[in-house]
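Excluded from the complex is one protein chain; the other protein chains are retained at their positions.
Up next is chain A:
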Amino acid sequence: MEKLIILPFSIGFIYLLGILGFRFVKWISGLSRLDKLRLIHSLKTRRFFDSLQEVFMEGLLHRKIFLKNPVLGYMHMSLAFGWFLLIVVGHFEVMVSRQSLIAPIYLPVFFRYFETGHSFPLAGIFSFLMDLLLLFVLSGVALAMLKRFKKQLFGMKKTTRLKTGDRIALLSLWMIFPLRLLAEGMSAGLYGNGSFLTSTLGHIFGNLNSETANLSLWTAYSCSLGFFFAALPNSRYMHIPTEILLIFVRNAGVKLKKRNNTYTNIQVFSCSRCGLCLDNCQLSAAGINNTQSVYILKNIRNHNLSDEQLFNCLLCGKCEVDCPVGINTIDLRITQRIESTRQYNSSYEYLEDGPAPKADTVYFAGCMTHLTPGIIASMKKLFQLAGENVWFMDEEKAPCCGRPLMLAGQYEAASKLIANNTRKIIGSGAKRLVVSCPICYKVFKEDYELANVEVVFHAEYILNLIRQQIITLKKGADRIIYHDPCELGRGMGMFEPPREVLRATGKVISIKNEKQMAHCCGGSLGNLKISQPERSLLRNQAVEDYLQYRPDVLATACPMCKKTFSRHPGLKVQDISETVVQALQSKVQPKAVIKKAKSNVLEAELI
């Protein structure tokens, strides 16, 4: 009869194990053959230990959350690590008391109910430890409750909304440890098997202590555990077991390859809905509050993702930097866009292969740069000074680089433009391709196969000119803020070259929101839904931040950012190429005359 109290716990636990087993097998078998091999292989190498370490550091200690927000980190750590230790120490206690290495799973859970004697070796130390750990976990539960009602205390602006499944799981999780405290307290009062915490509680209960009350408390505790386990697979707490799988799969090198597969599910279920991705997402400045990564992940999981949400994101990548679980939010979203637009990719049959003039260097300005003629003029000037034999590939006409299509999910269509541009670039026999737009830079670097042609971003190109003293610049006293374009900074990891270029022309001031934490200008081509007035709100938010530092110039390395910021009245905005040309020492002689005439003729043929 007494053993009945373990029933709710056991049923919940077995159900949970069944579902987990089923899902994990389904997910792993859904990976491609190659990915499966990768996974198996990684288990035999050092990566296995790396993964174990990561599970410990992130899954239990929650190091990344700690670094971002210590209180939140402590909350996660006390719950996860505290509970883990309770289980481990509890098992040791049972092993010692029973003098055996094997004990039924349920015994450590209900130990104080069954073990009324309290006369095995080290019993005092164990009960002290267990009380201490219980206190540790309880402090986490208390913080979790506080966070639900007073999130500001945690420095969080927003917290996620809950569904019914989550509510049940949340409530039962909150109940587990307080009920355990009450039950163990009462048992301590009755049998004297507690330590500083539970014994004190037993004393406080005084005359209330009775076998019936004891039994009901333990039953309630068992029920809350059972409910939690049963609700877990359909709640956000599914992230706890899934995150472990994610770490192993990710460390094996598995990636999404422009199609959904079960790696999508693994990532989606690993999201703890901690909401850290909401904090720095700029969309909220425009009142857009239902399209951030956490909601997209939730919608994918619930099969109700709408295009309006999917395409309303700047793809700025801030949330990916912030996500403590390391979910590839950008990859995941682009993959959903690919799936959503698969049916209507264009074939661009009108593209023609024209003759490509021979040149050492090809310059591809890109659609956006054509809207900022200042950048083109500056680049031409620099090429001229360097005596570069350059072919300005899209001066008259050329297809787009393909990146805007990719941002909209149309990879197949983009591949047509890529093929056409590739043939021309290789046909020119050039050694390098210079681009002045990060949007183009990313796609040329990542998706083009250009054989021996080196893709160079204009910041690197200019830096090289400065270092080789092909151009000399006059350093002025201007205070310059450099705005990291999303595609270049977070997108390609290029932070320093543009800054170094600028340091040759003025004083570059460092600010709080830069590099990985840089703002998006709001102009992003990644967002297809946001309206212009909303874009202005995002831009203004960034500008306000920059103005605090009283810059003379806001420099950037992207025509799109430049165009977006230039619409703001109170700011002088320049591309780094323009800043450089402005700072040129006038006496430099052009080394050679640009071989423009020849390419002009050939371009005329193209028209």
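One rule holds for everything that comes next: contacts are C-beta pairs under 8 Å (C-beta built on N, C-alpha and C of every residue); 3 or more make two chains touch, one makes a residue touch a chain; residues count from 1.
In this text, contacts and distances are computed from a predicted model.
Missing chain, UniProt protein name, picked from "Phenylalanine--tRNA ligase alpha subunit", "ABC-2 type transport system ATP-binding protein", "4Fe-4S dicluster domain-containing protein" or "ABC transporter permease": "4Fe-4S dicluster domain-containing protein". Looking at A:Q99, A:N304, A:S347 or A:Q469, the residue that reaches the missing chain in the full complex is A:S347.
When the omitted chain is restored, the residue from A:F177, A:F269, A:F311 or A:Y546 that touches it is A:F311. Touch with the chain that is not drawn comes from one residue among A:L107, A:M368 or A:A430, which is A:M368. Summary of contacts with the chain left out: across A:Q410, A:T505, A:T556 or A:Q574, the touching residue is A:Q410.
Interface residues of chain A facing the missing partner chain: 307-308, 311, 341, 343-344, 346-348, 350-351, 367-368, 370-371, 397, 399-400, 404-405, 408, 410, 413, 417, 523, 525, 528-533, 563.
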